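Each remark here refers to the structure printed beneath this line.
Left out: one protein chain. Kept in place: all the others.
Letters A, B and C mark the chains in the order given here, with residues in each chain numbered from 1 onward.
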Amino acid sequence: MTTASATIDKNGLDALIKALAGRGFRVVGPTLRDSAIVYDDIGSAKDLPEGWTDEQDGGTYRLVRRNDEALFGYAVGPHSWKKFLHPPIQSLWKAARSGKLTVHVEGAPSVPEKFALFGVRACELHAIAIQDKVFLHGPHGDPHYRARRENAFIVAVNCSKAGGTCFCVSMNTGPRVGSGFDIAITELADRGRFVVEAGTERGREVLAELPQQQASNEDAAAAGKVIEKTAASMGRHMKSDDVHRLLLANLEHPRWDDVAERCLACANCTMVCPTCFCTTVDESTDLTGTESSRTRRWDSCFTIEFSYLHGGTVRPTTRSRYRQWMTHKLATWHDQFGTSGCVGCGRCITWCPVGIDITQEVAAIRGEPT
Amino acid sequence: MARKTIKVDYLARVEGEGAFKVVVRDGAVKQAELRIFEPPRFYEAFLRGRSFMEVPDITARICGICPIAYMMGSTHAIEKVLGIKLDGQLRELRRLIYCGEWIESHVLHAFMLHAPDFLGYDSAIAMARDHGDLVKKALDFKKTGNEIMTTVGGREIHPINVRVGGFYRVPSRRELAPLLDKLKAARDFAVEAVRVVSKFDFPDCERDYEFVALRHPNEYPLNEGRLVSNKGLDIPIEDYDETFEETHVEHSTALHSHIRGRGAYFTGPMARYSLNFDKLTPTAQQAAREAGLGPTCNNPFRSIVIRLVEALYAAEEAIRIIEAYEPPDRPFVEGSVRAGSGCHATEAPRGICYHRYTLDDTGTVTFARIAAPTSQNQPTIENDLTSFVGGWLDLPDKELQHRCEQAIRNYDPCISCSTHFLKLDVDRG
Amino acid sequence: MGKKPRLAVWKFASCDGCQLSLLDCEDELLAVAGAVDIAYFPEATRGEIKGKYDVSLVEGSITTAHDAERILDVRTRSRVLITIGACATAGGIQALRNFADVKEFASVVYAHPEYIHTLETSTPIAAHVKVEYELRGCPIDKRQLVEVISAFIAGRRPVTPAHSTCIECKLKGNVCVMVAHGKPCLGPVTHAGCGALCPSYDRGCYGCFGPQETPNTVSLSRQMAALGMSEENLKRIYSTFNAYSEDFRKERERHGS
Partner (left out) sequence: MVPRVARVRRRTREIADVSTLTLEMEDGRPFRYEPGQFNMMTAFDVGEVAISISGDPDRAEDGLVHTIREVGIVSGAVARLTTGEAVGIRGPYGRGWPVDVARGSDVVIMAGGLGLAPLRPLIYAVLNARKDFGKVVLLYGARNPAEILYRAELEQWRRRLDVDIQVTVDTARDDWYGSVGVVTTLVPRATFDARNTIAYVCGPEIMMRFAAAALRDKGIQDESMYLSMERNMKCGIGLCGHCQMGPVFVCRDGPVFRNDHLRPLMSVKEL
């Protein structure tokens, strides 16, 4: 559902952030930190990375100045929104013990923070939709995810620049935002304006409060152009239509050995991936033996413990662990959740310390020259 | 007469491992030896061939109790080679992190190691059963020192944020701010702590020491100053090697230092205090006076009071630095790598810690020398003990041993930097 | 729970930092002392309970013949022996002697090397006796120390994962210093535990927790070389506090002797 669009300027954008904060949302969005664009609390449009962009490639990310004042002129960075909706550490329950026989267990409350996710890209909307399938649509849901997710307000942004490792076009996930947002923004950097549209009723309500103008046909056309240009400049490509069959038919391909020689089994790819959802649990106890608790923490299929069974681990080699990761993302995810587990955001390529590139690995297995 | 060696228990609550041997002949103490067994670790040897950038991280590992001292000594010495001199907020941040270490180390020694002696407990933990509130507050004080180190340095033991030229990352005002309230509470406790320990039962004892410490025109010395003594010494740090000499004695893996041609000297809190009383903050001076200390102090048994006066000073100094803090524009200053030799001394909690390095034109260390405070003090400790033990010879061995232990603890001998257990050997001939 | 377990703390060649970590647990120290009998801990108490201990924390490496004997005694007196820190677990920085001539080392430091009695090598505790559990780090992380003690009391497995430091770094939300700043970092091959400290302070990890469970140092070195690290510095970066751990030792050797 979209409505006739309007345009707002930077003040309007600032008003949007404040309107959301005023509605009790914790507004989180792109901001500069440690020479990267991360997702963190933002209080006003000033906190956005004005005039910055990024250069990304396998294993490298550099911020560079743009020659304009664009607020959204960069691709996705090291963080994804899962850090808010599916946080790295989640308390599950506490148990109080009095004596040996009495234990009282109390579930961690799912009092959710109300997040307004500001600046969500098309691939990221897809990633959120994928995590929804995992955490909401299976036989057992995750109450903590549900609470945060149901409250979240989403301000999406159409990408005006493809990153060096982006391949959403190949994965049919972008760069145009389709659905799943409350408000969508397209930045017309050269005109200092943003074309905005509402995707939901509450989005419409919020937009109505902002100082705005009717979008001219010209602005609307320019917004379309921005997206087209982005689509035409993807940093990476991957033929994805047959990848399920391709990978599952090549589980013993020599390329897995080749990648194992390079892969550090460091798990960065899984940590940065917006769809990776695996977790483990930690038991903790106090020194007096009266309280214990269980906490959930992001885990990765690259660790030895991940597949540990008494007497040994199912995937002792990096070869089998990398294969698990990649085949899960691109193939078995379809079997499990009816969708790809990869949205083509390119994070795993950029943030792999040694630049292992999922698109190249697929190409190599396909037998294409890499 | 047959040789009779009385072996007494281990000495605990000193950091490091050593033993104490007393040779008695004809009812008089002939010799007292502080034996340091800490296995040699050969830092000065394996520092050769390392890059200057690695030195602070490596030297930190000389001692887990005062890593900052080794990091400060080595960074400053190397900076002299590279032509770096820090000023402004970077210099202040270095003082701040050192204040953290002083607090941690002094409070650890005063309350965890030393106070139990005066109050008649085996340990601070045992002491906590009767003096719970005091121990808890002391732990909080110590923790505040540690928190300075973790905030500025990343962690309390072997901080990771100190580098040649400054820091890897400087804290924001927001990161330092939470320390202020804690430091203010710590300062208030420190005033009380000085008062509490000043009431301990101290033997009368006046020793004639040559105190050696750094002295700086504008501040209580931490990282900078000239080497001065109460007997006329006043030299730049560069003259250290000419003025002091280290000898190697058979009974110890720590080297012994002397002032050339003069003999033993004494460095550490008592020396610093006696040579720099005028540079303490008014609150610290007043706390010292109320504790019955003059501007100098020659009674080693009172060193515990001085440590806490210094901890009080460090808390106030930290407050001052944090209140005035503005993050510098860059976390470190880059120097130019060149061949050369540089030395420096700083005031570790236990006294002067001297470093000298020679680098080649690639910044590789070709020579390293480090003089830890405990080895500088060892001859003085032995002299003192020789004198004390003489008066205690009639005591039963168990009592004698306990006295010796307590006396040794006056010096807070961090034996791991030179060198743990102190085994007492009394050879009564 | 019955009788309180008896804890002993032992020191071999080391800087005292790891056992000091226990005294640095200001918030938990009294609770620890309530939960266990601190039966032997010379750095903190002159009280000593003789006999056997339920758990011994051992700091330091074996560098003298005397210590090689002493560790055997510690073992026979301990039900569970936990090594704490890089010295006890990998030989420590002093294990650099294992790649050098100790006599020459002694002559550099001491005027009378003949007074110095030391072994040619600095070796981890596990090279001498059976070790139930190893706590990594130079120094250990005090939260991990409390975790190990709490886990021991509760009879559970301590949560001290052996995966890469990168996972902790990402859990924290750090920006990768290698990818975003081009700084060489040992995080990908280093055992977790410190909470990714160095990268949180804008520097690369230098590996003070030793190798992770499946370190691929060869691939990482290749990348660090691409970032401009010289062979000499590659050798140095593996030659610190865990230089004598098998994985780092081998990688060290690949970069010249």
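What to note about this one:
Methods note: a contact is a pair of C-beta atoms (placed from the backbone, for glycine too) under 8 Å apart; a residue touches a chain by one contact, two chains touch by 3 or more.
As the structure is a prediction and not an experimental result, all values here were calculated from the model.
For the omitted chain, the shown partners it touches in the full complex are A, C.
From the options A:G107, A:G192 or A:P211, the residue with contact to the chain not on display is A:G107. From the options A:G22, A:G43 or A:G138, the residue with contact to the chain not on display is A:G138.
Contact with the chain not shown here comes from a single listed residue; of A:I89, A:A208, A:A232 or A:L251, that residue is A:L251. From the options A:I89, A:A232 or A:V281, the residue with contact to the chain not on display is A:V281. Taking the complete complex into account, residues 154-157 of chain C touch the chain not shown. In the full complex, chain A touches the omitted chain through residues 92-93, 95, 97, 100-107, 134-135, 138-140, 142-143, 248, 251-252, 277-281, 283, 285, 289, 292, 294, 296, 299, 301, 305-310, 314-317, 319-320, 324, 327-328, 332, 335-336.
Everything below uses one rule, namely that only the chains that are shown with their structure count from here on.
Counting C-beta pairs in contact, the chain pair with the highest total is B-C.
Measuring from the average of all protein CA coordinates, the nearest chain centre is that of C.
We define each chain's centre as the mean of its Cα atoms; on that basis chain A and chain C are separated by 37 Å. With centres defined as mean CA coordinates, chain C is found 25 Å away from chain B.
Chain centres here are Cα means. That of chain A falls 51 Å from that of chain B. For chain C, the set of residues that touch two or more other chains comprises 202. Of all residues in chain C, those touching chain B in their complex are 11-21, 23-24, 26-27, 29-30, 33, 38, 41-48, 63-64, 67, 92-94, 96-97, 100, 102, 104-106, 108-112, 115-116, 118, 122, 138-139, 141, 194, 197-198, 200-203, 206, 208, 233, 236, 240-241. The part of chain C that touches chain A in the complex is made up of residues 1, 28, 31-32, 34-35, 146-147, 149-151, 153-154, 156, 159, 161-164, 166-167, 170-176, 178-182, 185, 187-189, 202, 212-216, 218-220, 222-223.
By the touch criterion given at the top, residues 33-36, 38, 59-63, 78-79, 83, 88-89, 261-268, 271-272, 282-289, 292, 297-298, 300, 302-305, 318, 350-355 of chain A touch chain C in their complex.
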